[in-house]
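Here it is, the structure in full.
All protein chains of the complex are present and in place, except for one that has been dropped.
By letter and in written order, the chains are A, B, C and D; residue numbering begins at 1 in each of them.
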Amino acid sequence: AGNKTEAPAGTDAPDAATGEAIKVGLLAPLTGDVAVYGTAVKNAVELYVDKFNAEGGVNGTPIKLIILDEKGDPTEAVNAYNRLVNDDEVVAIIGDVTSTPTFAVAQASVADNMPMLTPTATHPDVTSYGKNMFRACFQDPDQSSTMAKLAYEDLGAKTAAVIYNSSDAYSVGLKDAFVETANELGLEIVATEAYGKDDVAFQAQLTNIGSANPDVLFIPDYYNPCYMIARQAKDMGITATLLGVDGTDGVLSIEGADKSVLDGIYFSNHYFVGDSAEIVQNFVNDFKDKYGEEPNALAALGYDAAMIMCAAIKSVADSGMKIDNSAECHQAIIDAISATDMTTVTGHLTFDENNNTIKELSIIKIVYKDGDATYELYGKIAAN
Amino acid sequence: MTILNQIINGIQIGSIYALVALGYTMVYGIVKLINFAHGEIIMVGSYFTWYTMSRLGAPAWAAVLGAVVFCAVLGMVIEKVAYKPLRNYARISLLITAIGVSFFLQNAVQLIFKATPRMFQNIFPGSLKLGGMVFSMSAVVTIVVSVILMIGLSLLVKNTKIGKAMRAVSEDKDTAQLMGINVDHTISFTFGLGSGLAAIAAVLYCSSFYQIEPTMGSMLGLKAFVAAVLGGIGSISGAVLGGFVIGIAESLTKGYISSALADAIVFGILIVVLIIKPSGILGRPENEKV
Amino acid sequence: MTPILDVCNLGIKFGGLQALDDFNVQVANREIVGLIGPNGAGKTTVFNLLTNVYSPSRGTIHLTGKSTKGKSTHEVTQFGIARTFQNIRLFKNVSVLENVMTAFHNAMDYSMFSAILRLPSYRKQEKAARKLALELLDVFDLREMADTLAGSLPYGAQRKLEIARALATNPKVLLLDEPAAGMNPSETSELMMTIKDIRDKFDIAIILIEHDMNLVMGICERILVLNYGLIIAQGKPEEIKNNPIVIEAYLGQQRGE
Amino acid sequence: MKQSILRNNKFRYLLNTLAVVLLYLLIIFLTSGGILNRYQSNMFIQIGYNIILAVSLNLSCGFLGQLPLGHAGFMSVGAYASALFSMAVDLPVYIEFPAALLIGGIAAGITGIIIGLPALRLRGDYLAIITLGFGEIIRVVILNLKFTGGAFGLRGIEKHSSISWVFLCTVITIFVIHTLLKSRHGRAVISIREDEIAAEASGISLTYYKTVTFAISAFFAGVAGGLYAHYLCILDPSNFGFMKSVEILVMVVLGGLGSIIGSVVSASVLTVIPELLRSFADYRMVIYSLLLIIVMIFKPSGLFGRYDFSLGPAIDSAFRRIRGLILRKGGAKNK
Partner (left out) sequence: MLKVDDINVYYGSIHAIQSVSFEIKEGEIVTLIGANGAGKSTILRTISGLLRSKTGEINFLDKNISVVEPDKIVKMGIAHVPEGRRVFKQFTVEENLEMGAYIHKSKSDIKEDIGKIYRRFPRLKERRRQTAGTLSGGEQQMLAIGRALMSRPKLLMLDEPSMGLAPMLVQQIFDIIKELNQSGTTILLVEQNARMALTIADRGYVLETGRMKLAATARELLADDSVKKSYLGG
């Protein structure tokens, strides 16, 4: 079996240089319901940090990742955060991955002025807590409104339906924004159906959607439910064009999936795996080499977050400041992050005054041909 | 025709609940244990089938058979190791151990196979047209299997020697021993049977919903357990009836009331039914003579 | 003299089974009435009806002139009917003393609030209840075991504790369901004395179900005989002993030793 | 036999009060003296509200003998009610926070009564399922309400739960439940656990005591929820699901049904253990579940069984044992 669990990468094991190493924390759900997403981020972050260290680290000093699992639970996340800050004395933290724990941690981190960079939390409020909180991804309303516009303007849709996960902030946020833009545009929402976490049967909701017969069906959720819904929708003969979100990315790497049902899905994404840019291809290839699977958007963002963080720390070190746990150093790292202006896997990126990224958003279409499906770039649009 | 379609949807998911509920009811009926690990045994059964089919390339029938045997043995081992030492203690201790076992299985599988969901082939492809209605083949198989198993199990428990032994053990272990019944064997058998049922449920579940993951057992288990209680726990036909009722109720609330509130409404139905009929729809009230 | 307990036309059906029919009895204060009859005659059922564990299909029950209709079991107890159970029902994991003190529940009236703050009302009542409970245990020779768990008492002691607990509710009528079951003859005669004692000491009426004829004939002033849910005879012990219907249905031919 | 002064009631209160004060001073010393860092001190807060949860569940589970599986539901009602209150008003902390906790408790208590009245007619596992159902209903409702923030959670709650507040609430909870149990009301509750029919025959109203006990149990769960809300400052409905209820139940059973000290100890241990296991990363949950199984197998009645610790008699018997040892030694010398 090619998929054997990797031993936790060397980053966690104490090595000779530990005393010297610069400690950066990573908060992610590695067990529990949302472990898949946390693991994708973790893998990518480790991949980049290893690469960064191999290339000399911060002027010879390696960065040591301290990875703590928070099970997707805010209480655990705050515990893990406190531990990173107080026991492990990290200089900065990458995380958290999903919205609610990120909120909990963000709130706690403000008082410490701890440099925090979430790779993936797309909820608009995440960066509102304090100046120390950054995100590497775009925000939910951006992609929802983009998708609504795409449906109305490019696809010529008149009616739309939404099926969303009512127990997940990410999904609900996307749904709200989509509905709002649709109303502004005059795209009629003919059905809004919800499901809960762990639901696997969507037939009841899809029956309602089917009888409303919308032109497009918006599915704002991660790729597993998205795939299941797509498949069951096909089974039930729903012909609406399916619209996904960044969470949809990765859907083609589901092992054993019937990819024909995914044909024609459009989704907004942070990057395009097929992008010919060198940085993207290197990342995709390295990731495949190490983990045996294609990186999804979460992984790409994890990689970017690590890249931004490492660069920020390096630039502080270059300025002659000692990298430690002091308030000055924290502020310096924060300043360095907000000054970021670099090309990452997900495109060229700077931060605005609210610590949100300014970058492009890719729209991907899945095309099924000759027994296999591929992502195709439909277009790039500036987010916000 | 949406109402009919919604009812069909309900029957399809309900038949899965029914099948899982049968396993709960079997074990509960004998050991009076809410076997929280039952959902996880289904999960393990699913992984077994998936692994043997898509990794080892075994044919479907062999994978299913293997899963049944594997789960039955697993169930018996769990009983021997984790439940038997607690047999004479408060039932709630047993409940906690069962929860421990379910955590363990869930996390062990996650450690071995990672958290990534795996896709499952549909073993029963195709669909069946009946009048104007379309049933997926796996739903038809699930419905048929759960009804057959319900009848088979009822006969087993009511009429066979081992069935009577099971009922006797469930009432009074000591006295059952005085009748010449080997309590250990009987309980082992019950767990084996219940877990074997779990494997069958696993296969049919996977066939209907295509996807497996380490946490899949908990919600399914919970819903099925609710179904078993609704039908009257300990009652075999009750479990099946409860499964269908929950499935249809769920589907109709999603279709006509609110898909966001569906879980709340289904639990509401359960509560109302239990308040009207405290021992479930087909459950026998406990006759305690004063 | 007006009866303290007045039962009229009591009857109950279980499914198709008329377990009790047309049951009438008047019990005077300080009277000890025996209730005998073959197994399954409906004796325990009478007790269950008197305490409203079952609600009667027909008939009325009056205690000191007031009907107990519609009251729940605990209200009947508060009203003045206490009982023991054929299959002992003690609070097994609780000490002997606490078993009795539990039954003093309604003799006390301090609120939860004063319990939490340990107000004087709490302390005074608890102290008094404790004293009374210990006195009650003395009556049954159980004082030494006051701190042991009720479940670990020997069978005979458990039976006595049940009576003590029933008395603690301060009843006007005490119902004893086979108090001597499982006791040997010497224990039984001891129990006989105790039952007489409590009648005198607590000034109550007692109805007693028992299959031990020495006990029944020894202390009951009046005996009712049930068979198939019907009273087939009643009278003084001597009359009952020689009543051919009772011998036929219940006593059997006593073989001499 | 002369009563030892240690068994004298007044003296015992004094002793217990002293012990509580000392414990408090010790915790304050450890946490604000810089000996424990924030990560470690925060564990005390979590231990505190978990103790309240466990002890309150033990009341309805260990003492009343029911099996409620929806305790997290009460906790969530309390958490949301108190958080919404404290967000709505702006009063000095020492008024606002206790009021918020009280409101949380009362809201949960009322929910407890609403649920308890119909549910408590059922027995055993059926009751368990009904409470489970209500727990889920509460969760789904919170998820779909506007003013609770729905799936986004409720954010921007003020951080009021300091170690002192949590400590105070924990002590009050234990005190109230303990004293209540040692009264006629407590005996009524326990008698229901032991034998409902006999309890009724002893003049105890099942409905009244079941409902009231349930409500008290829910009340304290609500208070714990309030503490939780004002500690984490964010509430997410998915954290009050069935698994949270199970977590609390595990604390109670592991500590010993009907043992308050057991709940206190096991709530503390089970709060800390997952953190201690962090260094085992991947194996953490596997080890945790194995520990749970093993403890239950070897100690089925929980760590403390029905034992309840009381400082006076404990010290007393320790003294006696020591004195016994000394006397025996002395005696040996004399020979």
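Note that in this section contacts are C-beta pairs under 8 Å (C-beta built on N, C-alpha and C of every residue); 3 or more make two chains touch, one makes a residue touch a chain.
Quantities reported herein were computed from a predicted structural model and do not represent experimental measurements.
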>> With touch defined as in the header, list the contact partners of the absent chain among those displayed.
In response: B, C
>> Which candidate, C:150, C:183 or C:223, sits in contact with the chain we can't see?
In response: C:183
> If the hidden chain were put back, which of B:154, B:177 or B:258 would touch it?
Replying inline: B:177
> Residues of chain B in contact with the chain that isn't shown?
Replying inline: 161, 164-165, 167-168, 171-172, 174-183, 284, 287-289
> Residues of chain C in contact with the chain that isn't shown?
Replying inline: 14, 36-41, 44, 86-87, 154-157, 178, 181-189, 211, 213-214, 249-255, 257
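Methods note: only the chains that are shown with their structure count from here on.
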> Roughly how far is chain A from chain C, going centre to centre by Cα mean, in whole Å?
Replying inline: 74
> Where does chain A touch two or more other chains at once, residue-wise?
Replying inline: 5, 31, 166, 196-197
> Residue numbers in chain B touching 2 or more other chains?
Replying inline: 107, 110-111, 218, 260, 263, 290
> For chain A, which residues are in contact with chain D within the complex?
Replying inline: 5, 8, 12, 30-31, 67-69, 73-76, 78-80, 82-83, 85-87, 99-100, 103-104, 107-108, 123, 125, 165-169, 171-173, 196-197
> Can you list the residues on chain D that touch chain B in the complex?
Replying inline: 61, 67, 118-119, 121-123, 125-126, 128-130, 132-134, 136-137, 140-141, 143-144, 197, 242-243, 246, 249-250, 253-254, 257, 282-283, 285-286, 288-290, 292-293, 296-297, 300-302
> Which bits of chain B are touching chain D when the two form their complex?
Replying inline: 28, 34, 82, 85-86, 89-90, 92-93, 95-97, 99-101, 103-104, 106-108, 110-111, 218, 222, 225-226, 229, 233, 260-261, 263-264, 267-268, 270-271, 274-275, 278-280, 286, 288, 290
